[in-house]
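A protein chain is absent from this complex, but the other protein chains hold their places.
The first chain written gets the first letter, and so on, giving A, B, C, D and E; residue counts start at 1 in each chain.
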Amino acid sequence: MKPENQELRVIDTAHLIGEVEDFRNKGYRLVNVSCTRAGEEFEISYSFELDLRFENIRIIIPPDADIPSISGIYWGAFIYENEMHDLFGVHVRGMNIDFKGNLIRTTVPYPFRNTSFKGEGPCQDR
Amino acid sequence: MISLTNAILFLLLAPVIGGLVSGIDRKLTARMQGRVGPPILQPFYDVGKLLEKENLVVTSSQNYYILSYIVFIVVSGALFFAGGDLLLVIFAFTLAHIFLVLGAYASYSPYSFVGAERELIQIIAYEPMIILSAVGMYMVTKSFFVNEIAASELPLILYLPGVFIGFLMVFTIKLRKSPFDLSTSHHAHQELVKGVTTEFTGPNLARIEIAHWYENVFLLGFVYLFFAFNPVIAIVAIIIAYLLEILIDNTFSRVKWQFTLKSSWIVAGMMGLVNLGVLYYLAGVLV
Amino acid sequence: MTFLKKSPWLLHYDASSCNGCDIEVLACLTPLYDVERFGIINTGNPKHADVFVVTGGVNEQNREVIRNIYEQIPEPKVVVAVGICATSGGIFRECYNMSGGIDQLIPVDVYVPGCAARPESIIDGIVKSLEILEEKRIQMKERARQIKQGRSPGGGER
Amino acid sequence: MAFFEMAKTAIRSFVGKPATRRYPFVPGKVTPLSRGHVTIDVSSCISCGMCMKKCPSEAICVNKEEKTWIIDRLRCIVCNSCVEVCPVHCLTMDTVYSPAVTTHSGLEVFYITYVKPERPPKADSVDENKEQA
Amino acid sequence: MSRQIVMPFGPQHPVLPEPIHLDLVLEDETVVDVIPSIGYVHRGLETLVEKRQFPEYVYIAERTCGICSFIHGMTYCQGVERVMGLEVPERAHYLRTIWSEYSRLHSHLLWLGLFADGMGFENLFMNAWKHREFVLDVMEETTGGRVIQGSCKVGGVRRDIDQETLKKMERDLKGFEKGLKEMANVFLNDDSIASRLRGVGVLSRNDAYVCGAVGPTGRGSGVPIDIRMTGYAAYGEVDFSPVVEEDGDCYARCAVRVNELFSSIEIIRQLIDRIPGGEIEVKVKGNPDGEYFSRSEQPRGELVHYVKGNGTKYLARSRIRTPTLTNIPPLVKMLQGCELADVPVIVLSIDPCIGCMER
Partner (left out) sequence: MIELPFLIIFPAIAAVLLLFIANETLRDAVVKIAALLIGAGTLYAFFMYFQSGLQLFSVPFEPASQIMFVLELFIALYILYVGIRCRRYLAVLLIIIQSVLLIYVESVFVMGIHPEFNLFIDQFSLIMAMIIGIIGTLICVYALRYMQTYHAHHAEITDRRRLFFFMFFVFLSAMFGLVFSNNLLWVFFFWEITTLCSFILIGYSQTKEATKNAFLALEMNLLGGVAFAGALFYLLYVDPSGQFLGIEQLLTSGYAIALVPAVLIGFAGITKAALMPFSSWLVGAMVAPTPVSALLHSSTMVKAGVYIIVRFAPVYTGTMEGLIIGLVGGFTFLLASAIAISQSNAKKVLAYSTIANLGLIVACAGVGTYKLVWAAIMLIIFHAIAKSLLFLCVGTVEHRIGSRDIEDMSGLIVRMPKIAVMMFIGIAGMFLAPFGMLISKWAAIEAFIEAQFGLIFVAILAFGGSITVLFWSKWMGKIISVIPSGEKVEDTVKKEKWFVLYLLTALTVIVCLIFPLISSALIEPFVMSVYGQTARLSQDNIMIMAMMIFLLMLMPFSLLLYRDGVKHVPAYMGGRPTTTDMRFQGSMGITRETELSNYYFEEYFGEKRLLMAGTALCFGLILLAGVLLTGVVL
């Protein structure tokens, strides 16, 4: 198995659009946008690939910040951004298709902010 | 000239024959798919079950349309076997189908509504050809009456090969078989769920199914007319034609309505018309 | 007459299954298992169905859908929960978006365990459900007879 | 125009034998590896609770005091995890799947008959309370 | 007055076994507007990382999807292994690769069947699923599960396949391939099928790129993305090249999958020929700390399992980005202006796996 090189750069939210445009101009494709809760903050990673070169950029935002949409650059990005909004409550400005929180309808709003489980007690109680 | 006995025989026997044909059809289809398939009597079980089920409707008028549908299918079939006027049979047949379409419209449900539209497309696809078949038979036998056509000694098929091919094509539409099962589907799943029959449950669905049996027997009777000069050949021809339909069903994907309309109008219509044209010309020359 | 047992038509709905049970339900229809031998057809339309086969547990989105489909199936009808997700919520039971097995929502008649339920299991489950279907038919007939005789059906359904 | 490409296959299937395995008239096909349901050898279970801890769907419940080993068949995802972790190999995966039931009760209770041989008892495993995390 | 039909397509719809939700606006039969919505299968299983220890989470990862269950498990394991720096034995890599190729065969055959069903070609559906059972038999024989294999674990695989079985598998492939050829001929050459597929749901190369199409959906439009080329597991050791078609219509996507069947068979043969001996797993010690985007090629395209550990037995985050999710935007593009009859065909042509998309 050949291990894959994965680059990751943390950038400022203000540079996000510029960086993404850069990737687009170089012909990278958007692989993934994912959000992770890191303590009180959210890490949002954008992954790109060109000819099997896999690169990531990451922004770190406070939970109530809003971020610009990259769907103007990569048309298909709306699906990730809507998902991010529905699961984490990240506000994304200017999505080309905005589901307004209706892409994934969940029982609890923004379930990934504070995970809750419907766990039962110890098995002996059943 | 109209034979009441035949009509009553049709009334009683057609469901039995139609059900059996449909059972055999399903068995053969299953075998073509490498499966064991249901028992031959399965269609009867299905209908029996449907009759026992609860009748759910969107609107009560659906019952009325479906009852009318089956009544007029039976009337047209009975008229056919009684030896009545072929054109009248065809018109009654259309009337019956309009009732089915209206039944689908009545529920104001998206799937059955679109199914109804498609059923209408099918009607306009097959009707010209059926009328031309009747006209062809008239041109050969000089009669529109089924009993006279059936009694004719002339081998109709030799005079009307093109018409027969065209008829086989619309036969596929009428049997609701792939590639033309636009408006409803029995097995293979469809974008329209069940098309026209979507909103019919239990007894109503059973009626549609029984009407379909009647209809099939009537259509097989129509095939018979082409070979009426010799009953043995006719029976063999019916069997071959039906087997061919099953094979076609199993070797085609469903086509779109545009293709259905175009192909049945152009291919079938032209086949039929050219055939009739030649007959017409020959008749002119001979007379 | 017990035509019902000879011609149960299925409606399959994927509540929130991982597809494992779904494809096994479909596999039942295909040549190797060929449930059409028993007259079973996968209708896809609740109004034609007798047996409601549900795979996957109920999530919040599905609640109304399942109830709606269930109501659109004419009596007599049975519900078969296929796979452990449908029976109890299974491995996803604790997820925030799940509310557990479908028996929380509609009465389930047969539970088919397995993850994913094997086609043989599913066939067994459906065969088992036919007995219940037949019972329900008799009950329905009885109710109808009572209504005809003017007696109140005694707390019947809807 | 290439129509009837399927005809060859269709006719061959028609003439040949159907591919159907006529379950339930012939038994279903299983392989030695097939995961059907978990069985326990009650005589050798030491009630250690590993299976319970490692069960991804919390289907197993081991009660040390009452000496029961309970499995909920309607929760078990037959993943083989418990069999793998069992230190005494008292669990096995049977190839026969558990049957369909008509009531919501998949609980199967086994009474552990294992009697500890005379030996000083070992301390229990450490990470008992991690589950609440 | 508008001449529009508003049709709720799904969640329950016979053409698609999974609950897909589309609002179709039709004029005659032409789709003028289509809006998808998801959430019917959303379980939220990613959050279970906080409840299940990372070795047990494999079982959950596998149950993301019942069709390509093995590849989900494998991708997850690879991610964790990478984070923990585990060196998995070669044989385990080979076995994983063999199983994932069988998964691909299984998934493609399943899809071909459903696709045929969507076109109303019942016989072909039955035929494809008949062949699929062969793959499932192999799966059950080697892993014990028909659709959920459960044979991958962090640090290797759970079960070995002995040499004899491997040889038998290779032998059986021959007859299987013959049957597939016959079926492939129907898919690729029958005109009634072509009339339903050619020119339907065209996705241009540029659209495929901008919308992020992956897998056969992208490859059908001439975008040669195949993550297997990165050489994960044992893919670095076999010769193959991605199957690419240029037309971008449903036919092209169908052709890609049909041809991939044969490519998969070829890969399996190579793997069986070259499989090394040795251990099948390594002992896992410690807890993952770090993050990794584990990528692999599912039958539907590129799968990303992002794992992030925090040094405990419980992962901090697992994100599963499935190919179907990223193929939804292309689908929206494709559905514009198609016909009602094409809707199922086009939706199926991306091979949607709603179960894994919504997790």
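Just so it is clear, a contact is a pair of C-beta atoms (placed from the backbone, for glycine too) under 8 Å apart; a residue touches a chain by one contact, two chains touch by 3 or more.
Predicted, not measured: the structure shown is a model, and the values here were computed from it.
Undergrad: Given the contact rule set out at the top, which of the displayed chains would the hidden chain touch in the full complex?
TA: Counting the whole assembly, the omitted chain is in touch with A, B, C, E.
Undergrad: So one chain is hidden, and I want to know which residue out of B:I17, B:L95 or B:V267 touches that hidden chain in the complete assembly.
TA: B:L95
Undergrad: Using the touch rule from the top, list residues of subunit C that touch the missing partner.
TA: Touch set of subunit C with respect to the missing chain: 13, 45-47, 64-69, 71-72, 74, 144.
Undergrad: So which bits of subunit B touch the chain we can't see?
TA: 1-2, 54-61, 63-64, 67-68, 71-72, 75, 79, 84-85, 87-88, 91-92, 94-95, 98, 101-102, 104-113, 116-117, 120-121, 123-124, 127-128, 131-132, 135, 138-139, 144, 193, 198-199, 265, 269, 273, 276-277, 280
Undergrad: By the contact criterion defined above, which parts of subunit E meet the unshown chain? Give residue numbers in ascending order.
TA: Subunit E touches the missing chain through residues 1-6, 8-13, 19, 21-23, 27-29, 35-37.
One rule holds in what follows: only the chains that are shown with their structure count from here on.
Undergrad: Treat each pair of touching chains as one step and give the shortest count from subunit A to subunit B.
TA: 2
Undergrad: As a test of understanding: of all chains, whose mean C-alpha position lies farthest from that of subunit C?
TA: So the farthest one, by centre of C-alpha atoms, is A.
Undergrad: Quick check for the class: compute each chain's Cα centroid; which one is farthest from the centroid of subunit E?
TA: B
Undergrad: Select, from all pairs of chains, the pair with the highest number of C-beta pairs in contact.
TA: By contact count, the leading interface is C-E.
Undergrad: Centre to centre, by mean C-alpha position, how many angstrom separate subunit B and subunit E?
TA: That gives a centre separation of 43 Å.
Undergrad: Which whole number of Å gives the spacing of the CA centres of subunit A and subunit E?
TA: 23
Undergrad: Can you list the residues of subunit C that touch 2 or more other chains?
TA: 30-32, 34, 37, 42-45, 59, 61, 91, 93-98, 115, 118
Undergrad: Which parts of subunit D, given as residue numbers and ranges, touch two or more other chains?
TA: 3-6, 10, 13, 18-20, 22, 56-58, 72, 77-79
Undergrad: Touching residues of subunit C toward subunit D in the complex: what are they?
TA: Within the complex, subunit C contacts subunit D at residues 31-34, 37, 80, 84, 87-88, 90-91, 93, 101, 103, 108-115, 117-121, 123-125, 127-128, 132.
Undergrad: How about subunit E: which of its residues touch subunit D in the complex?
TA: Residue positions touching the partner: 50-53, 56-57, 59-60, 63, 121, 123-124, 127, 130, 133, 137, 140-145, 148, 150, 158-159, 182-183, 185-186, 189-192, 313-314.
Undergrad: What residues on subunit D touch subunit E, complex-wise?
TA: Counting only subunit D, the residues touching subunit E are 1-6, 8-10, 13, 19, 29-31, 33-35, 54, 56-57, 77-81, 84, 93, 127, 130-131, 133.
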